[in-house]
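In this view, the complex is presented without one of its protein chains, the others remaining in place.
Let's look at chain A:
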Amino acid sequence: MGSVELKQLKKDFSGVTVLQNIDLDIKEGEFFALLGPSGCGKTTTMRCIAGFETATSGTIEIGGKDVAKLSPNARNCGMVFQSYALFPHMNVFDNVAYSLNIKELKKNNLFKKFGVYTRMLNSKLVKYPKEIKEKVNNILEYVELSDHAYKLTSELSGGQQQRVALARALVMEPEVLLMDEPLSNLDLKLRHTMRNTIRRIQQELKITTIFVTHDQEEAMSMADRIAVMKDGEILQVGTPTDLYSNPKTPFIADFVGTSNIIPGTVVARENGLTTVRIGEQQMIKSATQTEQDDVKAIIRPENLTVIGEENESFDNTFEGEILFATYLGSTVRYDIEVEGHKLVVDTTYESGNQIRQEGSKIKLGVLPERVLLI
């Protein structure tokens, strides 16, 4: 097990820069997610760590050792591919045993080498030694695939194939486990189960894991820390709660969860509150201190409260018109127009409540502590 450190990593593909100034410090045993829209460079970063791409400049250290000169087959990074990349001509057992065969191949003399090669081409001809058998059976039991060991991988369901890929990577006891969008080929229900499975295995084995995804929900629910990437750069690194409550840029605010982003100008700073003009008359007060004058106010949909007949007192109130109402089960989402700004509000839905009419007026309030200025 080891830490992973990237320093000033840069990657060009025939003159086009796809990665620049990537600095990451991933701790031992950490579950780390690389999150970003497609084409942001997250997969390239992972492929640089695995050694399938050579960085144009910068260093990569795994467990404190510089691996830049190591070929991909010497880096000991277990990788789970997006397509799983299982060997279609081998059964589950042979797939999982592949890396153990390779290790066997490296330490033996020519005669034994021939035997191992034969076993890799047809495992019926040369028997596996006891240690390999034990190891493979253990890991298969761990991912609950013992009953399927001698099936071809094409006979398995998507979730089972995923677990074979995981077992195949884990059995080599890698320093880091790399996972490239491992859940994207599964249906929604299975994806939720696999999230828990992967998280459980990671916690039990305490294995450093880097996980590439474009799905913020996936990243938030599984990772210890997340790096948000865009256009080949890292925008912010932090824990899920950190990213959600303190996004550094409007992009992150919108990409990690949903946000109302309202541009405006600072008109006053007093009593620890910053007042921002966002419309002709409409002002908004925020607890954020800033020296900029042109700012964007970020408000999460669930932090906006619908003010009813009862007199709740808010520093910030808006009046607007409901454009859409979307019923989502436990919540109702309203799209509201306030002085030319479109806002999204989430309200909890309790059975028996009426959903407000589209086109009707609505009054909203938000605490200054819940308004973030960027």
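General remarks:
Following the convention adopted for this analysis, contacts are C-beta pairs under 8 Å (C-beta built on N, C-alpha and C of every residue); 3 or more make two chains touch, one makes a residue touch a chain; residues count from 1.
What we mean here is this: contacts and distances are computed from a predicted model.
The listed choices are "Transcriptional regulator, ArsR family", "Iron ABC transporter permease", "NADH-quinone oxidoreductase subunit K" or "Molybdopterin converting factor, small subunit"; the UniProt protein name belonging to the chain that is not shown reads "Iron ABC transporter permease".
Screening A:18, A:34 or A:50 for touch with the missing chain picks out A:50. Here the missing chain is touched by one residue of A:27, A:103 or A:342, and it is A:103.
Of the candidate positions A:78, A:232 or A:257, contact with the hidden chain is made by A:78. Of the residues in chain A, those that touch the hidden partner chain are 50, 52, 72-74, 76-79, 81-83, 85-89, 98-99, 102-103, 105-106, 117, 120-121, 168-169, 172.
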